[in-house]
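With one protein chain removed, the remaining protein chains of the complex are shown where they sit.
As written, the chains take the letters A, B and C, and residue 1 is the first residue of each chain.
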Amino acid sequence: MANVKLAVIYYSSTGTNYQMAQWAEDAAKQEGADVKLVRVPELAPMEAIEQNPAWKEHYLATKDVVPEATIDDLDWADAVIFSVPTRFGNVPGQVKQFMDQAGGLWFQGKLVNKVVSAMTSAQNVHGGQEATLLNFYTTMFHWGAIIAAPGYTDDAVFASGGNPYGTSVSVDGEGNMKEEVEGGVRHQVKRTIDVASKFIN
Amino acid sequence: MANVKLAVIYYSSTGTNYQMAQWAEDAAKQEGADVKLVRVPELAPMEAIEQNPAWKEHYLATKDVVPEATIDDLDWADAVIFSVPTRFGNVPGQVKQFMDQAGGLWFQGKLVNKVVSAMTSAQNVHGGQEATLLNFYTTMFHWGAIIAAPGYTDDAVFASGGNPYGTSVSVDGEGNMKEEVEGGVRHQVKRTIDVASKFIN
Amino acid sequence: MANVKLAVIYYSSTGTNYQMAQWAEDAAKQEGADVKLVRVPELAPMEAIEQNPAWKEHYLATKDVVPEATIDDLDWADAVIFSVPTRFGNVPGQVKQFMDQAGGLWFQGKLVNKVVSAMTSAQNVHGGQEATLLNFYTTMFHWGAIIAAPGYTDDAVFASGGNPYGTSVSVDGEGNMKEEVEGGVRHQVKRTIDVASKFIN
Partner (left out) sequence: MANVKLAVIYYSSTGTNYQMAQWAEDAAKQEGADVKLVRVPELAPMEAIEQNPAWKEHYLATKDVVPEATIDDLDWADAVIFSVPTRFGNVPGQVKQFMDQAGGLWFQGKLVNKVVSAMTSAQNVHGGQEATLLNFYTTMFHWGAIIAAPGYTDDAVFASGGNPYGTSVSVDGEGNMKEEVEGGVRHQVKRTIDVASKFIN
């Protein structure tokens, strides 16, 4: 049985989704997947980034460490975990811009049956987490992807806030996660790989 | 200046949304609105209700006390506050069945510019609260209604979980609300009346 | 390799979704699936049905011919095709009421990995077809189901209006379908069975 090739693609301004992506990467390795962890290219100009010290710090700490996501990563992957913050109830512009570039792969039918699952964060408990994941999945239907949302398939989902669309967390003013969601992330990755394994062998 | 005529229309199996509806009724009266509090008719057979003691208790306690909602209540109202639980990320069948009966009013254009706002509850923190409100508002677009979602228009929104689509609460296994949302309900009602007042005078 | 057990569950007032369901049934049989065609129980009172001659005619023609859908049909099925009209951008009350009754199966985890796909109809070309399917799929995420949306996986999707969420049709005032969608229905069924076959063997 071949290993699932899993890309963890994230966007993070101050580190929350990077942390979730790292948990996902670790969980995927433990499941025996071939894993790539890549970050969505930043679109904001440096003067905007510098106005937010936490953003600047995280940007500088990762920009030469984590490879930028490319469309080739999507082509390579059997399964993809996306981890992206909510911006006004939808994915950030950076993430949408990245996804829009998949038009060529889409046209060639190469996105069909990609197994995809997404995670998110927001500042408020009900700050658009559900909406962001659902809006993201709308795009997945266009791709012909198979969505491996967690549903309520494990106690870890309930323990992480019970979001059936994907693991979500809220973050306080200092950037600290308010809930314990690592278990939810790990379960979501395992479920994604389980579903993906049905499509590759 | 005429008073806003406001209908509070709720569905509740075990009492959470009845409580929220009562807060809404009280807040609306304090704002000087003419208020009706009505409950969406129950569709479940008595044998289903009886299998859940809390449901049975609430059903018996309200069925002869709170009038059933009718389509005439929608026709009468300038503004409507809906309070309904989430069922699998969407409104309960009872609520959708009630709303579907507004086809006649819709055909006559009588739902246009009704000012509407909705509240919800679920068992998990991210148990479909956002999704239920957004799915509900989709129907409001068909009606030509004006949606008075709270957005982030008051500190009470942040204090109640920060749901910009409408006040939402989660409920534990014993039916107790896990968060303090009364302030959010009261603000949402005030905002709804403020918006409605622009359409009636 | 076992046959996929596929339930075609539809609600139809004047026959459009019954026709789509019959195409789905036929396509599923040709693919070698074990198929059940069942209709969602009607909730409207007879006096409401009788006000619409086309509704009355279709109701009387099918009520003793097509079995009513039960929760056991969901339990039995590996895969489910839903065909339901849009009502104000969401599923009809009848359909939501039926789905709400799956709470017991949900609690037992028996809805996980059901492979599901949905079709719809409306009177206007953009009368809520997309919204209804997406709102329906929100519920599927709660179930832990696997959504086999058509995406753009076949030319038949483009020829049927290009709805990646599911086949949809618009209907004129006399109840006639305005577009040719049979090919889209047949492709959607085939794709659903293909996906389901990965989960049962």
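The rule is short, and it goes like this: contacts are C-beta pairs under 8 Å (C-beta built on N, C-alpha and C of every residue); 3 or more make two chains touch, one makes a residue touch a chain.
Since the structure is predicted, the reported quantities are computational estimates derived from the model, not experimental observations.
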| item | value |
| --- | --- |
| Candidate in contact with the missing chain, chosen from A:23, A:141 or A:165 | A:141 |
| Touching the absent chain when the full complex is considered, from B:36, B:96, B:126 or B:142 | B:142 |
| Selected from B:15, B:93 or B:164 as touching the chain missing from the view | B:164 |
| Missing-chain contacts mapped onto subunit B | 106, 109, 112, 134, 137-138, 141-153, 164-165, 195, 198-199 |
| Subunit A residues that touch the omitted chain in the full complex | 43, 87-100, 102, 106, 128, 131, 135, 138-139, 141-143 |
| Residues of subunit C in contact with the chain not shown | 89, 123-131, 134, 158, 161-165, 168 |
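Keep in mind that, in the parts below, only the chains that are shown with their structure count from here on.
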| item | value |
| --- | --- |
| Graph class of chain-chain contacts, one of line, ring, star, complete, other | complete |
| Whole-Å separation of chain centres (CA-atom averages), subunit B against subunit C | 29 |
| Chain centre separation in whole Å, for subunit C relative to subunit A (CA means) | 31 |
| Numbers and ranges of subunit A residues touching at least 2 other chains | 134, 164-165 |
